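Handing you this structure, nothing more for now.
Removed from the display is one protein chain of the complex; every other protein chain stays in position.
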Amino acid sequence: MSHLFIIIAILALALVGFRMGRGRALALVGGQARRLSSLPVYHGGYMLLCCGLPALAMVIIWLALEPAAVRWLVLSDLPDLTKPLSSDRQDLLYDKIRALASRGTGTAGADSFLAAGASHFQSLKQTSLVALAVASLMAATAGFWFAWRRIVPAFPARGAVESCIRIILIASSALAIFTTIGIVLSLLFETIRFFDKVPMADFLFGLKWSPQTALRADQVGSSSAFGAVPIFAGTLLISLIAMIVAVPIGLMSAIFLSEYASRNARAILKPMLEILAGVPTVVYGFFAALTVAPLVREMGGRMGLDVASESALAAGVVMGIMIIPFVSSLSDDVITAVPVTLREGSYGLGAMKSETILRVVLPAALPGIVGSILLAMSRAIGETMIVVMAAGLAANLTANPFAAVTTVTVQIVTLLVGDQEFDSAKTLAAFALGLVLFAITLVLNIVALMTVRKYREKYD
Amino acid sequence: MSLNALNMRTDTDPMATANIAAKIRAVGVDVHYHDKQALFQVDLTIPANTVTALIGPSGCGKSTFLRCLNRMNDIIDGCRISGALTLDGRDLYAPDIDVVALRARVGMVFQKPNPFPKSIYENVAFGPHIHGLADDRAALDHIVETSLRRAGLFDEVSDRLHDTATSLSGGQQQRLCIARAIAVEPEVILMDEPCSALDPIATAKVEELIDELRQRYTIVIVTHSMQQAARVSQRTAFFHLGEVVEDGETAQIFTDPRDERTQAYITGRIG
Partner (left out) sequence: MTDSSKPDTGIGHDKFTSQRLRRRHRAERRFRLYGVMAVALSLCCLTALFSSVFSKAYTIFGQTEIALDIQFDQAVIDPSGKRQRKALIGADYGALIKAGLGASFPQVSGRRDKRALRQLVSSGAVYELQELVLQDPNLVDRHKRVWLAAADDVDMYRKGLIAGGAQGNGRISAKQAAWLDDLARRGQLERHFNWRFFTSGDSREPEQAGILGAAVGSLLTLLICLALAFPLGVMSAVYLEEFAPRNRWTDLIEVNINNLAAVPSIVFGLLGLSVLLGTLALPRSAPLVGGIVLALMTLPTVIIAARAALQAVPPSIREAALGVGASTQQVVWHHVLPLAMPGILTGTIIGMARALGETAPLLMIGMVAFIVDIPTGPTDPATVLPVQIFLWADAPERAFAERAAAAIIVLLAFLITMNLGAVLLRRRFEQRW
């Protein structure tokens, strides 16, 4: 929380700067604002930016670098016996020290070097905080003086402020790029470490997945298996079931709503369908796990089928229901984009509505519809909560919809939720799966967006 | 079964239109779009095997009237039609009339060429296919070829029947649409400003085609251009503000209009 106070102090100083800058500009010209080259508010704004921005930037950079620096200092100060440890063990050690430090006074009972490390850690944190406070407030004051001296009636404050704002705008729009880079780098980095422990070919083509056996670090790679094929197959199975449910229903709903339904019916039915899209996925997960899965199991049992309680069918069907509005609203856009003239041409030849839709509208809209189906597919593959709650954990390689299968997202969640060591093959495997997930959905999205865009251009 | 039916029809002298029995007759037709009235008590007789031009300033209701003739207005929300419209003496809006069968008999060509995004062949074959006019592939081939020939397009596209229709030029596309319309062997072809999106050379070709088609079909054409009406039509009806001001033989309308509003329009004072 103390960091918050530093930030508030900087902001307060910046606001003071704003008022004083405005006042100074006005005072310099004896209250006649028209003699200034820019409005007084821009002089104030210039003060505000000079005062606040560098100091805030300093706080952010400081906070970003502090953990690594503290870690290095704490670890290098530990007794020599920890030096030869592998980086995995060092991480573990450092986590212990941090946990000890955050517990505050209760360091009793811990190893003495851990306690020493913890108190070192705490003192470093304290020093860092004080240093940051001093440095950032000095930066703010320096900015204040710098701007103060530059305020003269002829100073083009507006230009300075506007170009500064422009840079801020550019930076914030670049955030999208940094997010993507961040995702790719973090996934890639952990995945490469994973492939150090498990060969890439074993991961991509192995048929056995049992990460749970890797209980101790020294067992890694020897007894556990990281063959992801059953997971990919399970993901595919559940997504396919979802698409089998969602595509016909979604597409036919879109056709009915856009071609047959009266204006009034459409005005009521469309928002109702959209409600399905607004329901959080955890609610679908609840529905799948507590209502649909038992139902499927019971019905299967009556028909003499052996249905797992976490069958792929239940998860897939509920996921399909979730995707219906997605398919339907995308196809609706695509279908209504087909020009009226084409429809009229078909009606003018004496075609029925259904004939027009099936033979003219749908073929014309096909690229767009394929694009929406691809987007829906990517949505199904990346969906997490429904499968976490209703699909299984065991990686069975099967195409039987009544069996329990597991998916990429389920495995990511199970591998990462709960206590974890950051460097075990088990945790790293989750990142490798995440990278695969990201790559597949990215390709699907790009292909889909390109198809849809081309289709749009055709009829614009 | 198909094309012989057309050949058996007796060709009549197109110039003797006045004496010929009405193909289409409209009596007291009113059209409303929601609250707005678009046509007021339209009376008009359209004789068989002639080209009848509907002229008038934009928004005068000529397209609306045209679209009543094959009930294309049915697909527009809030459109109401009253009055009597008959084709060969039968009420077009009678409850037992199947609009699908009607449209097969009264074909339509639109303002902008609207080929389906399919091959040239499939475009022409679409109508015969849905109406079941061809029993086998050979018969369908025959219909496609005949229709394209009648539309004067066959020689230009015979080597690329399976190319996509959108690769054709605008004029070719419009003639393809005409071929598509005549492939279902209609008796009447409605044309809604068929040349407005075409260049002069393509327009000339289409106009030539219209003149040939009159041998077999009754044609009703909406046009903006008085020159075009004069060139292609035998009869002309002048629409103004939702009413038919005057109709009669084209030559008479253009040289000796009875109504002063017609006079004003053809001399360019209103429009």
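Each chain carries a letter (A and B) given by its place in the written order, and its residues are counted from 1.
We adopt the following convention: contacts are C-beta pairs under 8 Å (C-beta built on N, C-alpha and C of every residue); 3 or more make two chains touch, one makes a residue touch a chain.
The shown structure was predicted, so the numbers you read here are calculated from the model rather than taken from an experiment.
Participant: Which of these, B:54, B:81 or B:104, touches the one chain of the complex that we don't see?
Facilitator: Missing-chain contact among the listed residues: B:104.
Participant: Using the definition of touch stated at the top, determine which of A:64, A:154 or A:303 touches the missing chain.
Facilitator: Hidden-chain contact among the options goes to A:64.
Participant: Touching the left-out chain: which of A:131, A:169 or A:201?
Facilitator: The missing chain is touched by A:169.
Participant: By the contact criterion defined above, which parts of chain A meet the unshown chain? Give residue numbers in ascending order.
Facilitator: Output for chain A: 1, 63-64, 67-68, 98, 158, 162, 165-166, 168-170, 172-177, 179-180, 182-183, 186-187, 189-190, 248-253, 255-257, 259-261, 269, 272-273, 275-276, 278-287, 289-291, 321, 324-325, 328, 352-355, 357-358, 375, 378-379, 381-385, 388-389, 409, 412-413, 416-417, 422, 430-431, 434, 437-438, 441-442, 445-446, 449.
Participant: At which residues does chain B meet the chain that is not included here?
Facilitator: Those residues of chain B that touch the unshown chain are 1-2, 5, 84, 86-87, 89-92, 94, 96-98, 100-102, 104-105, 130-133, 185.
Keep this in mind: only the chains that are shown with their structure count from here on.
Participant: Rounded to the nearest whole Å, what is the centre-to-centre distance of chain A and chain B, using the mean of the C-alpha atoms as each centre?
Facilitator: From the centre of chain A to the centre of chain B is 58 Å.
Participant: Using the touch definition up top, name the residues of chain A that touch chain B in the complex.
Facilitator: Touching chain B: residues 263, 339, 341-352, 355, 359-360, 363-364, 458 of chain A.
Participant: Could you pull out which chain B residues touch chain A in their complex?
Facilitator: Where chain B meets chain A, its residues are 70, 72, 75, 77, 100-105, 107-110, 112, 114-118, 126-127, 130-131, 177, 180-181, 184.
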